[in-house]
Every structure is written in structure tokens, then in C-alpha cells.
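Remarks on the structure that follows.
As you look at this complex, bear in mind that one protein chain is not there, while each of the others sits in place.
The block that comes next holds chain A.
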Amino acid sequence: MSKRVVITGMGIYSCIGTNLEEVRNSLFEGRSGIVIDKERIQFGFKSPLTGMVPAPDLKAVLSRRQRISMGEESEYAYLATVEALEQAKLREEDILQREVGILYGNDSVSKAVIETTDIVRDKRDTQLIGSGAIFKSMNSTVTMNLATIFGLSGVNMTISAACASGSHAIGMGFMFIQQGLQDLIICGGAQEINPYAMASFDGLGVFATDIDHPEQASRPFDKRRTGLVPSGGAATVILESYESAIKRGAPIVAEVVGYGFSSNGGHISTPNIEGPAKAMRRALVQANLRPQDVTYINAHATSTPLGDANEAKAILEVFGGNPYVSSTKSMTGHECWMAGASEIVYSTLMMQHGFIAPNINLVEPDDDIKELNFVSRAIKQEFDIYLSNSFGFGGTNSALVVKKFNE
């Protein structure tokens, strides 16, 4: 018999706030976190637009040994996880006394790799790189650092699935717990923010161009969209079996009920309609829900012309025009490897507090997707079930269905 999987804690470190309360307010107010990064202009970027977070200072809380193995994505993930564990009422000593796992999404460590290579180019001696570099320069850097810091003894791995990494990490955690293999897993997604990480992406010419109005640059589904705005940070979701949560009297925030996945099997960067539709249908089947049961869809929509249009068509095909639809990337930009996890945090905050965050900058949608029930200004709306989409390069798709907790 499969186990129920609940969320008992969430944490967030993003460009629209560095804790749950700030983020909740930003979501309701439709606040953009997009800025101009002048360093990117010098670096040769076509678009210097980006989401930005404050640089964490962890000197007071982590030792030198712990910190030198951490790149910025691990630092963001650490802070998001501390907040999530606190909400889940899990203290350090509780974690050490039981089996806790970690499945986190991450798909680049560009800054660490490039800085390490620069040292070798300069010194011509690998022994002068330093001991932390190897642990910063692997995709699994977040899980290796957090598993060590928190003393985890359960499943421990990183999920790399492009811009769906964070969503698949939660999906995988859901499956592990559902099948009774683990009771408690730290899930999430992290994304570095620096020119190195995004230069080749910028080179594809897919980033937004409205440099004069950063807060209006990310405009998913809007006719005047010109491309995505990169962003980053980290989001953590504590997944737990219902039995475990009840046993230790943990606060239950929501319940994960469906995880759908698929692969487009086509172009490496151009998305289609069938793949995302399949992932959404699979998530619904697994959740044992009908399309009309879903009140809100947090769209993947990144503000690219074709990606948004195809997702909108996939949503129309599976759900029709009934559910409310918005893309929080209009405010946050595209948080890439982190996005699938952060959008679970954003959507769950909305569900907890009875509102739907706006798809800001949506003035006029494409003609053929106008039937969708877009939310372009925040609305107060109680709801019980949402679906969150995340898609990535290589045609990877993930859809998660989350429900308000009910005994």
C-alpha cells in the first residue's frame, strides 16, 4: 500500500524575498525581483537582466571547513533548508537520531569550475587549487554539502534535469516516501547566479531585451514577451510520510498527491505540446483526480515566445480554460534548476493564504491562448488543489499536484 506524502516544512531564498514571509508578501503584491547586472554588460552579455539575491554570510553559523566546500548554490540551499527544517520542527539532534534523506535539484557549478580552472591556468600547479574546489565543482555539490552539514543518513543524491531539476527532485522524493523506502527527505532545487553560469544561455539570444524596464522584462504569455530573464537562489521542501508527521506532531503544510513526467523525444531546446500534456495527465492519474478538480496551475512559462505558447496549448488540451493560470516567473525570472522547487513553495504559500499570485506584465495574451483563465492581478481565492509545471532542455517534463491537507 502506498504511503501518503506530506509537506511539513518549506524554506526559500529568492530574488523576491529571503524567507517565507517576505516571499508571500511579494507574491501577493506582484513585486518583481529583476534587476540589471552591470557586470554582465562588461562580460559581453546581450541581456544584463537577472534576478538577484543577497550574498549569504555564513561565517557565524558554519565552520571554515564546511564553508570552503560550498559554492553559492549550496549557500542558498543551506539557508532555505534551515528555514524549512525550522518550520518542520526538526532540530539538529532530531535529524541525527533518525534516517533523513536529501534529493536536491542542481544542474551547474559553472563559477566553481571556471574559478578552479583559472587558478591552474595561472599557477600551473593543481596543488595550489585548495581543498574545497573539488566539492564545489561537482553538480552534486548541494547534496554533498548539506548531507554533511546536517549529518544525514538516508538517500543522498542530486537530480540534474535542466530547468525541471527541482520539480523532479520533489517528484523523486514523493516516490521514495510513497513506496515506504524513506520517511523523511529534504527536497528542493538550487541555482547559482553569476555571469559564468548564464553566458552560453545568453548566447542563444533567448533572454529578454527590455533593459530599460527590468521589472517589466519577464512577461510570460504576453504578446510583447521577448525572452526569459535568468534568476536563482534556492528552495527547500521537507517531504515526510503522513505517519511520521503525525507521530512527531509536525505541522502539515500540504500533501503531494501526484507526480507526472515525460520526455519530448524531439528537439534539444524547442518544446512541444504532447510531452508536457502527457506529464500533466500522468500527474492527474496518479493523484486520482479529474482535470476539473484542479483550481490553479502554476505554469512553467518562462516568457519565451514558443515555450509559453506550447505550454498554454497543452494546458488547454488537458484542462480547458477553467483553472486559474499564472507564471510566477513574471516576478522571479526563470530560476532554472531551482524553479520546480521554488514554484511549489510559491504555490503552497498561495494555497495556505488564500490567494493566487499574478502573472505580472500580462497585458494581452497571444490570440490563440486567450481562452486560458489567466490571473494578471492578485486575486483572493481559497483553493484546495494546484498543479505545478516544470520543463527543461532535452525535453524533460515534470508536473506535480499538491493538495491542501485534509485528514
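Here, a contact is a pair of C-beta atoms (placed from the backbone, for glycine too) under 8 Å apart; a residue touches a chain by one contact, two chains touch by 3 or more; residues count from 1.
FYI, contacts and distances are computed from a predicted model.
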Per UniProt record, missing subunit out of "Phosphate transport system permease protein", "NADH-quinone oxidoreductase subunit J", "Heterodisulfide reductase subunit A" or "Acyl carrier protein" is "Acyl carrier protein"
Where A:D57, A:E93 or A:D125 are the choices, the one touching the absent chain is A:D125
Missing-chain contact among A:I36, A:M52, A:I68 or A:M138 belongs to A:I68
Which chain A residues would touch the chain omitted from the figure, given the whole complex?
63-65, 68, 123, 125, 127-132
